[in-house]
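Pasting in a structure now, in structure tokens, and then I'll have a few things to ask.
What you see is the complex with one protein chain gone and the rest in place.
Chain IDs A, B and C follow the sequence of writing; residue 1 opens each chain.
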Amino acid sequence: MSMADDIETSETASVQVAVMRRRPALRVAMLTLGPILAAFVLSAVILMLVGVDPLKYYSYILQRGLFSGLGLEQTATRMAPLLFLCASLIIAFRAGIWNLGTDGQFLLGAVIAAATAPLLVGVLPGWLVLLVGFVLAALVGALWSILPALLRAYHGVNEIITTLMMSFLGVLFASVLVKLVFLDPATTVPQTRTLPVADRLPRLFDTSISSGLIWGLIAVIAVHLMMTRTAFGLRLRMVGANPHAAAHAGLSVPLLTMAVFALSAGFAGLAGASEILGVAGNVRADWNPAYGLMVIPLVFLARFHGIAAIILVFFYSAMLIGSESAARRLGVPQDFTLVLVASLLICLGLGEYIDHRMRQKEQ
Amino acid sequence: MSGLATQEMDLPPDPGAGVIGLNNVTKHFPGVIAVDNVSLTIHAGEVHVLLGENGAGKSTLVGMLAGLQEPDDGFLALAGNRARLASPVASLDAGISTVFQHSMLVPTLTVFENLILGAPWYKRPNRATIEQRMGALQRDFALSLPLDAITGELSLGQQQQIEIARALLRDSRVVILDEATSMLTPQGAEELGARMRKLVQSGLAVIFITHKLSEAYRFGDRISVLKQGRLAGQLGPERLATLSEDQAIDEIVQLMFGRDSGGGDAERRQTSCTDEVLLDVVGLETEGGADVMGLHAISLQVRAGEILGIAGIDGNGQKQLAEALAGQRPVARGRVQLQNNTVTSANVAERRRMGLRYLTDDRLGEGSIGAFPISDNTVLKDVGEPPFWLRGIERPAQIAQHARDLIQHFQVRTPNETTPIGRLSGGNIQKILLGRELLGNARVVVFNKPTYGLDLQNIEASRQRIGEIAAAGKGVILISTDLDELMALADRIIVMEGGRIRGTLDNDGGGEALRLRIGRLMAGEELEQKATA
Amino acid sequence: MEALLTEAFLSSLLTGAIVAAIPMLLAGLGEQMSEKAGVLNIGIEGMMLMGAYLGFFVAFQFDSIWLGFLGGIVGGMLVAVLMAVLCVRLGLNQIVIGIGLTLGVEGLTALLHHFQFSRTYPRLPAPVRADLPLLSDIPVIGPSIFSRHPIVYIALLSVVVLAYLYRRTNLGMTLRAAGESPAALDVAGGNVEGVRVFSVLFTGAMAGLGGAYLANVGAGLFIPFMTGGAGFIGIVLAMLARGRPLWVLIGALIFGAALSLTTALQVAGSNIPTDVIQMLPFAAVMLVLMVFGRKARLPAALGISYERGAR
Partner (left out) sequence: ADVDTIAVLTPEQGSDFGWNQQGVDAARAAAEATGVEIIVAEGLGYGDVRAPMRELAAEGADLMLAHASGYNTAGPEIADETGVPVAIVDSPEALKAGLVADYTLSGHEGAWLAGRLAAKMTTTGTVGIVVSGEPPSWNSQSAGFAQGVQAENSDVKILYSVIGPAAYSDAAGGNRVTTSVIAAGADIIFGQGNGSSFGMIQAVESNKATDGSDVLFIDVIGDKSSLDKGHFLTSVVWDMTPVYTAMIEDLKADKFGTRSYAISLADDSVKLLKTPQVDEVAWGEVMAMRDQIVAGDLSIEPIFDAQAVRDLVTVSE
């Protein structure tokens, strides 16, 4: 299957965004805010159906996730792994590769970071411990994508199934590693050794915000610039948009494809490391936050644009934090955030379609 | 057959209204008026030829008749009655069958399935009826098709026959053929001409689009010329009957381009060939496969200033040869030498750096990236190179300037350099690719069907450029299915058949005799055999 | 390990394989039709889950497991309608919308479950078995295969029906054309959008039925996230089956057997750690992909939306 065509449509979509920029601000506002409003209304209806006051719920989420100091700190901390995952997906999607295996890559990266960092504390200087953890996580993440990469690059096997399968496998394998290999002998609960709080990524200023946030932001922006402003990025995009043209232009499509997998999976591994070295400190058996699939709609809504992705991740994190709190206070399970994201996706999709039709009518 | 006969009965009593009428039809696209206030009448019993340069609006007209697009202004009339063709179904129901320029068959279905494609889903396919009717078509039109073959495995000519058969099976009143001869051999084109004649004799109307003016004259009863979306003029049957071919062509060219053609057939180029061998190929072989032709024992030399023509029916290894030379296709055996450097194992980029250029015939498939702006496409083969990139960082201003220069120099018709290249017409894309290949230090350039699908004016300009390249002391390999083109440009002509070189001929300006010898070789006859025979 | 190949081992292997295979079979057959028509239906996991929820809800409300299956079909189709509108009609990206719908349904059903059932956990009565006469008396095989819920036989039968449909009918041909070359189908007077919408709805129905089977026969109640990736497995099965329903069945059985083997090996007292055994089915799929992956030819227009006259 040529997913390239899909990417191509999204390339044209980003062209459309550029066109949109030239249109009246009011219309743009309508086309962006309208669907967002509609999504919130749609979700509100669902809330009302189960007997929850939506206004109360939304204002609670806002207050908890955004407008309280504590909430904002938690939101910022939660962003770090999501940002690394955005970086991972922006590379892949812009290069026409559907890496749906980030969950497995994330977890294995997390496990290797958790397995090594605590052992190195005291052996190496603190910053080096963290660096080694991150580097290993990136390598292991990339390693886990090598089969899908080879199959895609040299045999044209669709990466959607292979990455999904490797993701399922990776999640299990991470669990096996925790239970059988990297087990902390000091606990009965199967988990890795714990990196002491003091040895984790430093917190920002006087807050509980992990500095993983900064690295995540850097990762997304760096990836964005790489994909849009460099020769390497253009080569990757060429492979994604039309591999035949890339080969015709003298590029090694298989090698570049491998590079895309390695980079994308590597960043997914970094995401895992950032969660462990920044926040969690260890990996428990069967732990799987499943951020990977969740981030895909966000990256897509951001049209693979780094800055837009950062903004979306910020709001999404705020929603996560707020809804965790609301789950307890208003009795609405956190799963509701999934409903909200899906409605956003649907409404923005519809909005784009309506806009498209309107422009067609005008001509 | 009976179906066709009753068809004739159904024809409208008033022949003046025609089967189809286009009344002041206008179609806009972003930034262009594709069809501008055109009125045309299509008559039963006539082959109606549509001519016009690239982007003149022919395909858009066809699109409207086929139900793919609707006019913004004006209206269509069927048998004198105002009608809407809002979908392909409406068009088919109105008795209009279209054979599009690009194959509209499903390659993985059998011929039989393609013939009945579009039948209601709840109906059982009725094989016996189709077989019976195919029998009738074979009698009347010499259309014979293997019903159970997988369509994609048949030759392009056979595939086109399927489309024509499908049109006939539908009991159409109107058959539209858009650039149907561009893929055919001269004989194939003649056969198609004969078929069109039979069709109109049985009472149908045929709309035939071509860029070949002599075909228009020979096959057409009526010729309409479009120019920038407008109807520039029409030659009716009475008028055509009074004109000789040359006179008609002169008149058409006048209508199309508003100037004189400068003398029918292109003049043969003055040779600029020297003795210096730029490209030396010895015993080149490539692996074949189910759907690719393998190359066998290809040896050839290109000298500085020489144009080496390669003739052959499409699909006889020409493309594989071009790809093997460019480094895009692995070589199984043999040696390729470029100016004393053996490049047999060099990759595309390395060969390009050494001055080997390849202009592909697959403009959209591999020549360009449709969604990327023109500017990026102009430097697609130089990604990372100065002055467009500095230490890997893009310099957008440089690239844009370069693209604007190229657009101006090659007279590319486009709003600006940020337009996605996929939106240009085939001819304009071709100009950009041509410009891209000639950038920098080219030594040997391989052209694969450089003028395929271009209009006369652009063909002429392109041929001129190819001549200039040779004159500048570069080596040129010119692959073409158009014998006129080869005979006008090439110093020597190699004929390929079945992945082999069947013979090499000096282009001595031998006219008909040379043409005949090439034709025999194209059909697979060996030079020696002919000599001994 | 001596206990391998005992009757107990074989029975538990076969039984488990069939029980595990059915939802994946239904999902795989459904997905196959979408893929044939050119729609990569990643939303199938969500359709299954919705089918599970609504299937259980209806079965519970009306106290009828058969009405429940109907409810499951409707549930799957409700999600499929969204998919059809967004991806087929409006041409939005199939992968992203599919993932989005799956996430949305996960959230929605968890929410509804929370407010409806999470305090009481009502359960359905044990489903009836239909013993096939004579066949069910064969030792080992009989009770494992021929003494199951009627839905199992319906699922097996649909393999035959679909194989016939794809090979012998105009609908089958139209589906293949829509996936291979929608433009060609369109200009030939076929209804690309119609057939694609149909295929997506069919996928919804099959996935919904599979979900309802999971909830009503498999578990007797609805649990959030209970499909646990069965829909994704369905996608893999469909992609590997190269358009043949029989291969979906074979794939589902192999996958079911691998899943079941994890139990059977444990029952047989194997000393391999459970987590390692549990990697088997996925490793098996990867192996199949490595060996046969390059042959898994997919429809040329798979995943690409069709817009008339666009290029």
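A few points about this structure:
FYI, a contact is a pair of C-beta atoms (placed from the backbone, for glycine too) under 8 Å apart; a residue touches a chain by one contact, two chains touch by 3 or more.
Fair warning: this is a prediction, and the values are worked out from it, not measured in the lab.
For the omitted chain, the shown partners it touches in the full complex are A, C.
Of the candidate positions C:62, C:121, C:164 or C:292, contact with the unshown chain belongs to C:121. Note that of C:158, C:181, C:203 or C:278, the residue touching the chain absent from this view is C:278.
Chain A residues in contact with the hidden partner, per the touch definition given at the top, are 64, 70-71, 74, 77-78, 168, 171-172, 175, 179, 186-191, 194, 197, 208, 275, 279-282, 284, 286-289, 321, 324-325, 327-328, 333-334. Touch with the hidden chain on the side of chain C covers residues 2-3, 8-9, 11-13, 15-16, 19-20, 23, 114, 118-119, 121, 123, 125-127, 129, 143-144, 214-215, 218-221, 223-226, 228, 259-260, 262-264, 266-267, 269, 271, 273-274, 278.
By our rule, only the chains that are shown with their structure count from here on.
A complete topology is adopted by the chain contact network, contact being made between every pair of chains.
Centres computed as Cα averages put chain A at a distance of 46 Å from chain B. Inter-chain spacing, taken between the CA centroids of chain A and chain C, is 28 Å. Shown for chain C are the residues that touch two or more other chains, namely 300.
Chain B has residues 370 in contact with two or more other chains. Against chain A, the residues of chain B that register as touching in their complex are 28-30, 327-328, 347-349, 352, 358, 360, 362, 365-372, 376, 380-381, 383-384, 389, 392-394, 420.
Residues of chain A touching chain C in their complex: 1-3, 5-6, 9-10, 46, 50-51, 98, 100, 147, 151, 155-158, 160-162, 164-166, 168-169, 172-173, 175-176, 179-180, 293-294, 296-297, 300, 332-333, 335-343, 345-346, 349-350, 352-353. Residue ranges of chain C in contact with chain B, taken from their complex: 169-171, 173-174, 176-177, 180-181, 183-191, 195, 300, 308-309, 311.
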